[in-house]
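One chain of protein is taken out of this complex; the other chains stay put.
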Amino acid sequence: MTATVAPFPSSAPQAGTPPEGTAPKAPPPPGLAVAAPLPDVIPARKRRGRVWTYVRRNPTIVVGGVLLLVVFLMAVLAPWLGTVDPTALAPAKRTRAPSAQYWFGTDMLGRDVYSRVVYGARVSLLVGFSVAFLASVAGLAVGLVSGMVRWLDGIVMRVVDGMMSIPPILLAVALMALTRGSVQNVIIAITIAEIPRVARLVRGVVLSLREQPYVEAAVTTGTRMPAIIWRHILPNTLAPMTVQATYICASAMITEAILSFIGAGVPPSTPSWGNIMAEGRALWQVKFYIILFPAIFLSMTVLAVNLVGDGLRDALDPRMAKDV
Amino acid sequence: MLGYIGRRILATIPVMAVVGLFVFSLLYFAPGDPAAIIAGDQATPDDVARIRATLGLDRPFLVRFWEWSWQILHGDLGTSIFTNLPVTTMIGQRVQPTVSLMLVTLVFAIVVAVPLGVVAAWKAGSLIDRLVMGLAVTGFSVPVFVVGYVLAYVFALELGWLPVQGYTPIEQGLWPWLSNLILPAVTLGLVYIALIARVTRATMLDVLQQDYVRTARAKGLAQGPVLFVHALKNAAVPIVTVIGIGIALLIGGAVVTETVFAIPGLGRLTVDAILRRDYPVIQGVVLLFSFVYVLVNLAIDLFYTVLDPRIRY
């Protein structure tokens, strides 16, 4: 492991702003959090050992990836996994304990919790990945503009500062009050709340890149702005962004659950892990299984995404980990 | 230095203005009518309309925004539509519980997380390291309210060690105050522990490779002092940064924790106000949050200069 990065002043913040890219919602590890202690000196030689070596080098990414794949398959294959209509009501058969017929029991309206949990994977994954993607794209745009166009920087950053100072969950609740509950609106609300953080990260990377000699050289030789962004800035932004996106994905799934808890989430006609738990929570002392199963699946999925994020961070570039 | 602080405080004005305008427009265009909630289910449409008129909710956007800004400039956050209490009073009632919850959470999280992170870094790659990091990842994978219910069940209902809910002001004694905060603080702290432990470990790994630490080790200084005095001091900047940035996260998590443990704090006040459309309260609380956020970040920046004399403003 290299030990070339001085702790100061590289990690010291710019005046007036917290250090770029330290995401408050997701684990921002500004250091070399590589789990394996061995330096990358000896390349893998044996061909059949390659996969195993990859697994050994990146245990987190593999474990996370496999878990995520399972949940993903579950979401896609939901109709064929022994489920029934997750919205079908049967008030006469409400709050049944888990049994051979109702694997995870039934909820307060007699809906099958197993089916709701399996179908719920679709919503949670959709929310997680859509928010990660949309927030990244929008944040990238804002961050690039802010980082590259100097006169706009001040204005954009004031707006971003203002948005960041509102706790993201409260902002999402307020945005949900603006509209009706639906998966789409939950995604939009969480995305808006996440954009400022990505924008900050990107701007930070851009600012540090534009001081690099090769970028300065490109500018002085009259290379046009889009070209500079395309050739020099974007490739260097992509890595930290990818890692950041996984953390946003994880935190969006948790936020979805919290929005449901507050009563501003996905409507119950669309099962999501968040709203299954939120609906069953009053009964946790008597019917614990209603929140137990969605909680397990949610935690497992969030864990998987976080592990992938950690793995990506370690694998992509140890130096970059410094900035994320 | 003083000039710097002055400039920074001045720089908060545009931020607050942005927040104010944003929140105000958001609320103005949000559907939902406090008058309908006040009038109750039996009220006739005419009654609702008259209440709306007396509350001044039927006037145009610009007029309301202008009046509100004018009030704010005079230090008046307005009066709650529902309770008829000044917003400052309502916030004042709620500040102590929330601040207490945050402080206890912070102290708990730091006390647990920093040593964990240091040990993990010191024993990097070992079983302990993996265990700590595994716990850390799990920590923010479980929804806060699930943790809260489980803790309340075990420690309050089954064991009877701590109260289930509520808040006791600190004026009534340290233990009554603390006993009400332990479970919520642990609940809320788990996420935070995860965050801080990871950052601590990562930074410490870095610092432990530095020449001066190697020298200290080579000189035969005991591991404890090397870790906690030399290394940790130099790893403090990113850790403090994360703590500061996590304030917004903490307030967000506090909404849920305050609900589960029935703590009369600011998070709950905000959510109630949003659901009821108590506009003056929402505006006041959000302004307060952004001001605190700006202030905390300023404090942290100043703290850097204490931690590391090389940083100058």
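Odds and ends about this structure:
Going by the order they are written in, the chains are A and B; count residues from 1 in each one.
Throughout what follows, contacts are C-beta pairs under 8 Å (C-beta built on N, C-alpha and C of every residue); 3 or more make two chains touch, one makes a residue touch a chain.
The definition used in the following text is that contacts and distances are computed from a predicted model.
Per its UniProt entry, the chain excluded from the display bears the name "ABC transporter substrate-binding protein", taken from "P-II family nitrogen regulator", "Cytochrome bc1 complex cytochrome b subunit", "ABC transporter substrate-binding protein" or "DyP dimeric alpha+beta barrel domain-containing protein". Put simply, the missing chain touches A, B once the whole complex is considered. The chain omitted from view is touched by exactly one of B:Val48, B:Ile110, B:Ile182 or B:Leu302, namely B:Val48.
Checked against the full complex, the one of B:Ala36, B:Val112 or B:Ile128 touching the unshown chain is B:Ala36. Among the residues A:Phe129, A:Trp284 or A:Phe297, only A:Trp284 touches the chain that is left out of the figure.
Remark: the omitted chain is touched by one listed residue; of B:Ile9, B:Leu103 or B:Ala299 this is B:Ile9.
On the side of subunit A, the interface with the absent chain consists of residues 87-89, 91-92, 94-95, 108-110, 177, 180-182, 263-264, 267-269, 281-287, using the contact rule stated above. Listed for subunit B, the residues touching the missing chain in the whole complex are 9, 13, 16, 31-34, 36-45, 47-48, 50-51, 53-54, 72-75, 77, 80, 82-86, 88-96, 149, 152-153, 156-157, 160, 163-166, 169, 171-172, 259-262, 264, 268-269, 272, 275-278, 287, 291.
Operating definition for what follows: only the chains that are shown with their structure count from here on.
For the pair subunit A and subunit B, the distance between mean C-alpha positions equals 21 Å. Those residues of subunit B that touch subunit A in the complex are listed here as 4, 8, 11, 14-16, 18-19, 22-23, 26-27, 29-32, 124-125, 129-130, 133, 136-138, 140-146, 149, 153, 157, 194-195, 198-199, 201-207, 209-210, 234-235, 237-238, 241-242, 244-246, 248-249, 251-253, 255-256, 259, 267, 270-271, 274-275, 277, 282, 286, 289-291, 293-294, 297, 300-301, 304, 308, 310-311, 313. By the touch criterion stated above, subunit A contacts subunit B in their complex at residues 1, 3, 5-9, 11-13, 15-19, 22, 24-25, 27-33, 35-37, 158-159, 161-170, 173-175, 177-178, 250-251, 254, 257-258, 261-264, 277, 281, 284-285, 291, 295, 298-300, 302-303, 306-307, 310, 321.
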